[in-house]
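One protein chain is absent from this view; the other protein chains keep their places.
Labels run A and B following the written order; every chain starts at residue 1.
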Amino acid sequence: MAALDMRDLGFRYDDGTEAIKGLTLSVAQGERVAVVGPNGAGKSTLLHLIAGFRMPFSGDLTVMGKRLDKNSADGLRRHMGLLFQDPDDQIFMPTVEEDAAFGPVNLGLEDIPGRVARALRSTGTEHLAKRPPQRLSFGMRKRVAIAGILAMDPGILLLDEPTSGLDPRSRSQLIALLKGMRQTMVIATHDLEAAAELADRAVVLNVRPVAEGTIRQIVSDRAVLEGAGLEMPTLPKLLGRLEEMGYPVESLPVTMEQALAEISRMVEREAERRSG
Amino acid sequence: MTMVLGHIKGQHFRAHHIDEHARSSWLWRLDARAKLVGVLAFVVAAALMTRPELVLASLCLALLMAASSMIPASHLARAYLAAAPFILIASLSVGLYGGLGKGLAMAARTSACVIALLVLASGTETFALFAGLRRLRVPALVTTLLMLTYKFILLLGEELSRMMVARKARGFRTGRSLADRYGLKVLSYTAGMVLVRASGRADRTYEGLKSRGFEKDFTGWRSVGVRAVDWAFLAVLIAASASLVLFQLEVVAWPLST
Partner (left out) sequence: MHVPDGLMDPLVAALGWVEFAVVAAVALWLSRSRIAEKDLPRIAVLSAGIFVAQMLNFPIGGGTTGHLIGAALFAIMAGPVTAIIGMTVILLIQALIFGDGGLTAFGLNALNMAVIAPLTGWGVYTLLRPFAGGDETETSPFTGFGPVIAGIAAWTSVFVAASACAVELSLSYAVSSGTYGIASTIAIPAMLGYHALIGVGEAAITVGVAAYLWKVSPGAFARPVTEKPAAGLARVMYSRTVQAAIAVLVVFALALPLYFVYSSEGEDGLERTMSDAGADDGEPLLSAPLDYGEDYIAALLAGMFGFVATSLAALGVLSVLRSRASRAG
């Protein structure tokens, strides 16, 4: 059973503009899919739609085998953890630990102290337990918001631009954190590098689905990038320039590891050439 | 320090700091319901006092509460100042027509009530207060609105401060009088801006709540039972209030001769 199954999904805003059109996508349990695209491309809307906040929509969406509609929305939402772009939209309680407990209490779950402790531990926020979240830095607040979602133990995580607004250190910490998690994930982002590190697969969305594949494949296709209004990140850009300078590249890398591998190969080839 | 902006001109909005304040006191840890009921009883009693010795007694009790609560005096004093205009006018008018005695009694009586209320306000964590109200059977609609409104007040207050700073940075100075149409216009546009930014938030907040399982009501929170110390606090306040009333109604004679 797929975690999420979307068939020809479509959604229009109140004023008639299309936000999403013709999206067919299936996400297996435990899989991590990135939805990339420029701002305003419908990525956020897609996540909120999956969480049952955008009705009525056209097409079909099933969550864990059950169809999403007005009646099933509240129930299905229990399986999902939606992380908002702005953590302040989902932090409510006066202290961090109470906020983490907010979800479980509302859902009537068991072992709330245990859940809270685990959630705080995994997000590295235990030392902030008694602090008021409003005074924390943006990065910390994002973590608090994540803790709040993790405490509910959702099977599916919907992350809306998780790395945006974070300073470089917080960003790497967050990526490391997400990497270690087991849940099914749908990550909406325009941070291609983060997407590459986290997701197995990616969909380029610009109202309509434009392409699908690994990030690496997508990045290599300039037409797709252009059409989707995406900017090539630094690493592939660098290697692309090297390629133009005459150093062939197997495929444009997106992550550090991939880039190192490519450059090592380049250096070896060059060394061979020189010695030979 | 909490400021009731309406009466103190030009101060910054700092609702956050209310809660920071009294976190250290014993009062803080009491069950909100005990505090609400106890202080209400006291305030009702104090408002009924008209005899000078009793008014004085209730003022002393209020001050005692304030002192033992360990809430910094400056904080309480500042908040008291906000209520001062009304108290002053009332006391003066009563004093002018009815004599010094009545004027002073009015001042003392209202002060006692205000001080007691300030102790409640500053000595209780906001969220706990609202949860306490809910447990006292105040309708869910009201308490949910209280919590949401308070949350938005904090957010809006920050936005407003930033906006006012931005305004000042662009050379705007509040006008001299009602005749200053430009000043009023900017003022109302600022207010409008605050509201618009806020309503976008509102919809997202609703989704934020729902995404964490919220269903119309904040009950189920902090279900700590009422402890002995809460009962004790409540008992003391009720006893004091009842005594004051009994003395006032002359059911029991006041032991000290005036």
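Convention: a contact is a pair of C-beta atoms (placed from the backbone, for glycine too) under 8 Å apart; a residue touches a chain by one contact, two chains touch by 3 or more.
On a predicted model such as this, the values are computed, not experimentally measured, just so you know.
Colleague: Kindly name the visible chains that come into contact with the excluded chain.
Modeller: The chain that is not shown is in contact with B.
Colleague: List the residues of chain B that touch the chain left out of this view.
Modeller: With respect to the unshown chain, the touching residues of chain B are 2, 4-6, 9-10, 13, 15, 18, 39-40, 43-44, 46-50, 79, 82-83, 86-87, 89-90, 93-103, 105-106, 109-114, 117-118, 120-122, 126, 129, 139, 141-142, 144-146, 148-153, 155-157, 160, 174-181, 183-185, 187-196, 198-199, 201-203, 205-206, 209, 216.
In this section, only the chains that are shown with their structure count from here on.
Colleague: Whole-Å distance, chain A centre to chain B centre, using C-alpha means?
Modeller: 44
Colleague: Given the complex with chain B, which residues does chain A contribute to the contact?
Modeller: On the chain A side, the touching residues are 48, 51, 53, 74, 77-78, 80-82, 84, 86, 88-94, 102-103, 105-107, 132, 134-135, 148-149, 152.
Colleague: Which residues, counting only chain B, touch chain A once they are in their complex?
Modeller: By the definition above, chain B touches chain A via 16, 19, 125-127, 151, 154-155, 201, 204-205, 207-215, 220-221.
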